[in-house]
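Here the complex is missing a single protein chain, while all its other protein chains stay put.
After this line comes subunit A, so read on.
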Amino acid sequence: MPVPTIADPPPSAGPKPQGQPSQKTMTKAERRELQEKQRAAKAALKQQPPQGQSKQQQGGNAGASGQQKAKVPPTPQKKSFGAEVSASKQHASASKDGGASGAAAEELTGKQLSHGLRIFSHFGQPKPVGHTIKGDIHPATIRLGLLFSEFKICGANARCIAMLTAFKQVIQDYTTPSHSTISRHLMTHLSPQITHLVSARPMSVTMGNAIRELKLEISGIDIDMIEQDAKKKLYDYINTYIQDRITTADKVIQELAGKKVKDGDVILTYARSSVVEKILLSAHSEGKKFSVMVVDSKPLLEGKELLKSLTNGPNPIPCTYALLPALPSLLPEVTTVFVGAHALYSNGAVYSRAGTAMVAMMAKANSVPVVVCCETYKFSDGVMVDGFSKNELVPLSIIQKNSTDRGLAPALHLETLNPLYDLTPPTYITAVVTEVGLIPPSSISSIPLALGKTSL
């Protein structure tokens, strides 16, 4: 089946200077310089019409293109910041006599801005929705990429299941080229699919783990195996993986965590986790009398969805909905906090929706037990000590879609920072509920070994 591909536009967008030889003969530095120039010119063109401060802008741009040797921020929006900052700096240094306090203040804000950007630039700016498609990408992957980048599929579990399901289709439609074998070639076919998904939204730990396992399975296929059988084997493998590591694991977690829900309890949860939702619903269906406090926060306001599903139906769970600032007033009433997780690191730290760390910290201060519900396939071998080294930003389009008011419009001196995750240190967590039982966060690292995994 021919896979539709959208050809990438040729990279040389601007007209080539006359005297230049072909790009191939240029040195690396030369090529970069050329690129920088082109980009700067483009940005300057874009910015000129709306803003009436073209003089400063241009000066800034010239400064920027001269200065920025290492990394050019990818979007024009960012560029304007960089330009502005350097411009204001130049301005300040020019009027060095220090008479104008306004200039000093300007410099301060400029510094803060540049500081903020420098710290968080590594989070990566979310791509625009209709990002380009490179190479041989299956339609299922393209569809999934769109769903990911629009946050239609958002949770760690949902993304992993969706990815594996798409890969099943990819594998089904795949034919091994005549000169190669499936165990060697399939992965080179899957890699661009993975790259495409990652370009839509950074890969989750769950997806990474699943891909690693899948790769191992693919490389283990006997080269003499008939292609159809091999595909069938992979198909079954993916099904078993979803079944064992996610679906059944969730059921066991439901059962284990359900035991910790007692009559008269007040359960607090933050944002929305599919596992916590299942736990609460199943405990409720068992006839336990408890109430739930759903704490939520901007920008995604996922708790609303949870609230809907908990209060849905003829027999709703008594719920309270509150935003994060109300947390301290709610906590004295709470008996247990249940939260989900995006990933769990081997030092016991929980990487979860931004705000979870605050909930856990406050619960600890109120000596309310904090229970994290997490399948073992979310475990990561790495160690994380803060939420800055790795994170993701919520795209502006998603924020705007979620908020009724326009909120903070993107102003020149103001950029909203919306990290998607944060890291809860193990000291704030009482227990982690996994499908192998309740474990304290300090023993997380021994789980893979206990499960018979000998190497990391």
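To be clear about the criterion, a residue touches a chain if its C-beta (ideal position, glycine included) is under 8 Å from a C-beta of that chain, and two chains touch if they have at least 3 such contacts; residues count from 1.
Here is the rule we use: contacts and distances are computed from a predicted model.
Peer 1: Given the options "Gpi1-domain-containing protein", "Large ribosomal subunit protein uL22m", "ATP-dependent DNA helicase 2 subunit KU70" or "Translation initiation factor eIF2B subunit alpha", which would UniProt use as the protein name of the unshown chain?
Peer 2: Cross-referencing UniProt, the chain left out corresponds to "Translation initiation factor eIF2B subunit alpha".
Peer 1: Hey, which of A:254, A:297, A:336 or A:352 is the one touching the hidden chain?
Peer 2: The single option touching the absent chain is A:336.
Peer 1: Of A:225, A:301 or A:436, which one is in contact with the hidden chain?
Peer 2: Only one listed residue reaches the unshown chain, and that is A:436.
Peer 1: Which listed residue (A:219, A:389 or A:446) would be found touching the missing chain in the intact complex?
Peer 2: Result: among the candidates, A:446 touches the missing chain.
Peer 1: Which residue, A:369, A:382 or A:419, contacts the hidden chain when the whole complex is considered?
Peer 2: Among A:369, A:382 or A:419, only A:369 touches the chain that is not shown.
Peer 1: For subunit A, which residues lie in contact with the unshown chain of the complex?
Peer 2: 260, 335-336, 369, 371, 430-431, 436-440, 442-443, 446-447, 449-452
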